[in-house]
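Shown here: the complex without one of its protein chains, the others still in place.
By letter and in written order, the chains are A and B; residue numbering begins at 1 in each of them.
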Amino acid sequence: MSGCRFTAAKTVAEAVDSLVAAKGDGHIIAGGVALVILMNEKLLQPSWLIDISRIDELKGITVGADRTIRIGAAVTHREVARSSEIAAVYPMLTEMASEIACGRIMNRGTIGGNICLADPQGDPPVAMLALDATFRIAGPGGKREVPARSFFEDLYVTALGEDELLSDIHIPAPVTNTGTAFGKFAARKAMDYSSTISTAVSLVRDPNGGGIAEIGLGLGGCGVTPVWPEKTEAVLRGRKPDDETFAVMRATLADEIEPIGDSLYSADYKRRVAGIILTRTVKMAYQRTEGASQ
Amino acid sequence: MSVDITLTINGQRRALTVEPTDTLVSILRDRLGMTGTHKDCCMGICGSCTVLVNDRPVSSCLLLAAQIDGDAVRTVESLESKGSLSPLQEAFLTFGAVQCGYCTPGFLMTATSLLEETPSPSRDEIVEALKGNLCRCTGYKKIIEAVESVANA
Partner (left out) sequence: MTSRWMEPEGEKFALGSLDEQAHWKHEYHRIVDDVREQVRGKGSKLLGAERGGVETDTVGQPLPRNDVLYKVRGKARYAANIEMEGMLHACFVRSEHPHARIIKVDTSQAEKASGVQAVITAADAGDELIGTLVTDTPVLAKDRVRYVGEAIAVIAADTLEAAAAACLLVEVEYELLPAILTPEEALAEGATEIDPEGNVIISLHNERGDIEAGLRDADVVLESSYDVEQIDHCFLEPPSGVAFIDPDGVLTVMVCTQYPHYHHKQIARVTGLPMEKVRVVQTVVGGAFGGKMDNTVEIALALLVLKTERPVRMTYTREEVFTTTTKRHPMKIRQKLGATNDGKFTALDVEYLLDGGAYRSYSITVSGRCVIHAGMPYLFPNMRVDLTTAFTNHVPCGAMRSFGIVKTAFALESQINEMADRLGISQIEIRRRNGFIDGDKTATGQTLYDVGFLKTLDAVEPIFERRKAELSAAPQVAGKRRGLGLACLGYGIGYSGIRNPSTARIRVDAAGTVTAFCGTPDIGTGSDMSLAQIAAQSAGISVNRVNVVSGDSTKTDDSGPTSASRTTYFSGNAAYIAGQDFKSQFEAAVARQMDVSADQVRLEADTVTVRNDRMDFADACHLIAGETGDIVGYGKFDPDIEANILTLKGNPYPTYTYATHLVEIEIDEELGSVDLVHVWAAHDGGTIVNPMGTEGQIEGGVAQGLGQAIMEKVVRENGYITNPHYRDYLLPGAKDVPLAIECIFIDNHDRTGPYGAKGVAEVSLIPIPAAMAGAVTDASAIRPTHLPMESEYLLGLIDQRDGGAS
């Protein structure tokens, strides 16, 4: 007997009601790929599991005529990776989702679950930060919105209250001359779960002069949370993507982030790698802006 | 608190009463005696527990059975039919794709799903599909060649 209660919620309201009734002891489970590891390792013995994996309101990918994107929290990484509509708007999102771990994890893991876990190395948060996404959160008081850039508070701590769940993700439409890219560094080529560095870039090229008109960045593996490097964005804005700019970018980035050294890489190495990967990813995003030359 | 679920396992409907915390791998191996699906890391990395749920490969060690009520599960035991190996199984035999065999059911299920979805995958697509299954014996080459041989048949 596990002594664990199970609710297969059919609606968001039902899920929220269960969370409230559980008084802080409830666990939302969608794909389960993060939660069940904790259970298998005996780090978590849940008393109430609230399954949201089949709630219709949490599913679906919608791309509006205005090219804004809405993704349900319980959409799997595979669904994001296979969505031709998303690929047409933000190739970077497709790249990011396709490179998560491996097929098995992509088939169950959800974008919402990954975001709410707030693993500093997780990839979806990194993309959300670059794209300036907004998260819609459902709770007993109804729905509220939190920008991705304010959502990640501390190690595995987000802006979610204990009786709230993430319901959907809203991504603004790209403006003209936008290019996006995602770049990752890891010690092996798949199933990268430790010590990875990832970077997401959304960039707008100024058609007059070719400078970086607007830029959105996100970083993984560079701190205790997924990182939104505002200062690094600032030094890129208005500049051309040349070697001097990138040198300034790397110097600013090195100062701005506090990566955590581990048994594989030191903090200084991670700083350096972040700079190199970001350089490559910015260049890639720039090349993808419509009409970009070389 | 137990949960009643129905799973279609290898084509057969099974009504089961499970604990919310029961993983699919423990139901398959310990409850149903279907030990073709293996268990090692229990964190979704090695792939030795791979089964298909609604035709897609998943880590059965990370899947709570209670969450897949009504779904279809396929394991390595489903690949043979009427006393014959599937072409993929036979290719694993003749290409030397199996040494100790512990990773084999996981690779077979992942490759089966790939071939159902993409009947003629390129070599790169095969490697991409199998990138998440660990093998310590073969170095992967003969596994990929075995899948390729069926892909190009």
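The rule we apply is simple: contacts are C-beta pairs under 8 Å (C-beta built on N, C-alpha and C of every residue); 3 or more make two chains touch, one makes a residue touch a chain.
Owing to the predicted nature of the structure, the values given are computational and were not obtained by experimental measurement.
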item: Touching residue (missing chain; options A:Trp48, A:Phe185 or A:Trp228); value: A:Phe185
item: Residue in contact with the excluded chain [from B:Leu16, B:Cys103 or B:Ala151]; value: B:Cys103
item: Touch list for subunit B against the chain that is not drawn; value: 29, 33-43, 45-46, 48, 75-77, 79-80, 83-85, 89-90, 92-96, 98-105, 108, 123, 127-128, 130-144
item: Interface with the undisplayed chain - residues on subunit A; value: 185, 187-191, 193-194, 263-266, 269, 272-273, 276
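Basically, only the chains that are shown with their structure count from here on.
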item: Geometric centre distance via CA averages, subunit B-subunit A, whole Å; value: 29
item: Residue ranges of subunit A touching subunit B (in the complex, touch as defined); value: 1-6, 8, 29, 32-33, 36-37, 39-41, 46, 49, 51, 53, 78, 101-105, 107-108, 189-191, 193
item: Interfacial residue positions of subunit B with respect to subunit A in the complex; value: 1, 3, 19-23, 42-45, 47, 50, 53, 56-59, 61-64, 66-67, 69, 110, 129, 131-133
